[in-house]
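Note that this complex is displayed minus one protein chain, with the remaining chains in position.
Chain IDs A and B follow the sequence of writing; residue 1 opens each chain.
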Amino acid sequence: MKKIFSVLLAVIFLAACKKDNYPLGAVDENIDFFSKREVKPRSQWNELDYLCDSMRQAYGIEIIYEYTPRIVAGNTFFMPPQYDKALPYTRLVLDKLWLKPLKENFPEFFAKETPIEFILAGGYIHFNDPTTTSTAAGAGLNAQFYRLGMGGVNAFSTNKAWLWDHIVTLYHEHAHQIDHKYGRGYLFDRVSQGKYYGIPGYASVSEAQAQRDGFWYGYGGYAPEEDFATNVEYMADLPEARIKELIAISQSVALETKYKMVHQKYLDMGMDLHKLHVMLDSVVYKVNY
Amino acid sequence: MKKIINIITIALVVGLFSSCKDFLEAPYDNRIALNNLDDLDLVVANAYPVRADMFTEIMTDNFHHYASTMQASNAATYLPIYMWEDEFSDAIAVATPTHAYSHYYRKIYEANTVIEEIATASGDEARKKAILGEALILRAYSYFSLVNLFSLHYNEANNETNLGVPLITEVPKDNRSLYNRASVKQVYDQIDKDLAEGLSFMQEGRAYIPRTPYRFSFASINAFLTRINLYKGKWEEALKYADMVVAEKGVLVRKMSEDNTRRTTTTEQYWAQEIMNPSIHPNLLLVSQTNLFLCRPFGYRLGGFYVAHDLFYSTPASDFRKAHFSAGGTVIDSVALVVKYANQPNNPNAAQARYDCFTMEEVLLSRAEANLRKPNPDITKAMADIEAIRRERFTAANYRVLPTPATVEAALDVVLKERKLELIGQGFRWYDIKRLGIRIEHRKVRTSRDPDAVLEPNDKRTAIQIPIQARIGNPLLDNQLNPR
Partner (left out) sequence: MLFFMKNMIRFFIAGLLTIALAGCEKDNITNAYINQNPDRLDKVSHEFKEALASSPTGWVMMVKSSLSQDVYTPIVLKFDTLTNKVNVTTVYGVTASTDSFFRIANGTGSPQLIFTTGSIMSSLYRIGIQASDITDHIYNVVSVSPDTLAIRGYRSGRVYTPEGGVIYKMFKRPADWSWADAGIKFDMTSADFRANLDNVTGELKVENLLSSTEKVLAFRLISLPANTNNSLRSYDPFSISRNIGTGGFAPMNYFYIEQYQKTPYLNTTTMVRSAPTQGHNAVSIYPFTSNGTNNANTNANATALKNRLETHYLIFKNQTRTGNNVKMEFEAYDQKGKVALRAFYDNLL
């Protein structure tokens, strides 16, 4: 008798409290929440949509020029690019200057470090307030592991200087992403520990002085984050000989140490930054678009 | 048969409940009886509160808010506090008014325990007095912290009517005692009384006063009295006590060049840790704590609150105090932390830190201010104290004596500006804002033209609201909230 009661009680307790743990329905493991919610029907595709699709197949990267709520984070504000700028920008900057040569010359780096999404922003990236005009705006989006973006697409121009500056800045922003992803390393931070300029110091330092102090230019002397990114930027921007020459002129051990660290770090990831410079130089300056 | 069983059952039930009654009515007390002085000494050491008021820094003009680099979980707690709102999330349990309120009362409880138990304890009478005196001083210190956080500033005209905090001067004997708020005057009277008694007991037990920077000494008690009198606006008194501190310790301030050397030659972590190391720096009273990050909203890169841009821009790079502003992130973010304790860029839980309660710098700054506000102001003396600090804030090559201000007002400007810069990030600015009636604007977006909230001089919100948790524990407080 007692046993029956016990069993009965146990059943009642267990059964009574059995409930659906997912009030909104069971989780469907097959749903890919990162997939596009609504794919634009092919019937509505324009030239850029076809281009983006072929680039997705060729490079595995989703190029985003049309904005939906999924694209923009709540506290970051940037404007979608104009279609007539986004089209030639994608064709020239993203395909011919960035992805195609990257895949051909640095296959390992390309395969592992290329973000899976790239966002085109018409203007620059504003933080906290979309209408602000008084402060600096970010050149690109770089804080997410899988997503890179560049601003200034509405200013797209085939002017060589613009193209050079833009592609070099792209590698600067990508370096921020690498920094977020892997960390620039404790030893890197130690090199110039305590010597960063902060604000407003960084803005008033001449390039030669900054190099004597161990930074490529004032901007890199702001804080370790920018120091790391400007190392990549300078190696992309200047030939190897010039880099070595500047280091020699500066007589800065810190500059040389950090240069070697960053160069080695990229080498380990499959990219010789000096070869990157040669490659960029050939695609930007040796070809007419 | 049935009846009998029924009766037995009823009797049993009644018996059960009645025996509960007595048990429930008797106050529950499982505390260890403290009866020897070594135990009581340990309780006193434990009754030192941490700097639970450190969070007030974000309510001042020392910091600005920047959303893009704030860890999302900090927003619900610290944004309302930054906007001087009464309600904030208690999801973060340290570095909030809720924590401060309960923490200081817990320490008052411990001080009260010592004050009560010492009477029956056996041991050396002089040592008893030393312990009792220290407990009284500690109780005064905790009440001073509470009344300055949760009440309007000391103002003799209104002290009798302004709400203070509940005064608990004995160990509660009931299960749950309820307390009304005393007036500001009553709280200050208690503080003054405890201090006077405590000081005389400590003098009697002088031989037993511990020689450690983590326990009150006569110098730090005098520094405490300097602060109390400065906050009260009793300039001559403040001067008197400040002079006593200086007489005992000499004008011995932090050599910041040494900090700076450590900053550039060792790790940032080590530098930060050593800033409050008592064997290196002449601090008057420190508290050490090992499990709470009291600078949470402004002490690490993702805290969300950073050095105000005007300070950031106006402090020259040659000033070592600028070196305590640790810039990071990207240039666009342009955010900087103030590193004074173990707070470091990437450490959201820098718990092992020493915090300062009293420093020679604060005493000198208070003395300089008192010298300017007393009936016959003395600009020379005031500037001498300022220069005593400034001399150690620059390299010898960079140090320049400030021009002597022509008027008392100008000198006061200099003194208050130095005070703000010297003590930034140390949790003292809020009280200056209260007592000096400084107007502050806070913006959620630092570039906004219009502020999102403004704290007017002597604003009612300078009395932080009694936290909800405290009201739940003591419902009487619901009818005694700070007026808004």
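For this structure, a couple of remarks:
In this text, contacts are C-beta pairs under 8 Å (C-beta built on N, C-alpha and C of every residue); 3 or more make two chains touch, one makes a residue touch a chain.
Since the structure is predicted, the reported quantities are computational estimates derived from the model, not experimental observations.
For the chain missing from the display, the contacting residue among A:155, A:238 or A:269 is A:155, taking the whole complex into account. Only one residue from A:79, A:116 or A:238 touches the chain missing from this view: A:79.
By the touch criterion stated above, the residues of chain B touching the omitted chain are 1-2, 5, 67, 79, 444-445, 448.
Chain A residues in contact with the hidden partner, per the touch definition given at the top, are 5, 8-9, 12-13, 16-17, 19, 23-25, 37-38, 40, 44, 46, 65-69, 74-75, 77-86, 122-124, 126-131, 133, 151-152, 154-155.
To be clear about the criterion, only the chains that are shown with their structure count from here on.
The distance from the centre of chain A to the centre of chain B, each centre being the mean of the chain's C-alpha atoms, comes to 43 Å.
Against chain B, in their complex, chain A makes its touches with residues 75-76, 125, 127-129, 132, 134-138, 176, 189-190, 193-202, 219, 222-226. Against chain A, the residues of chain B that register as touching in their complex are 66-68, 260, 263-265, 267-268, 271, 309, 312-313, 317, 322-323, 325-334, 336, 444-448.
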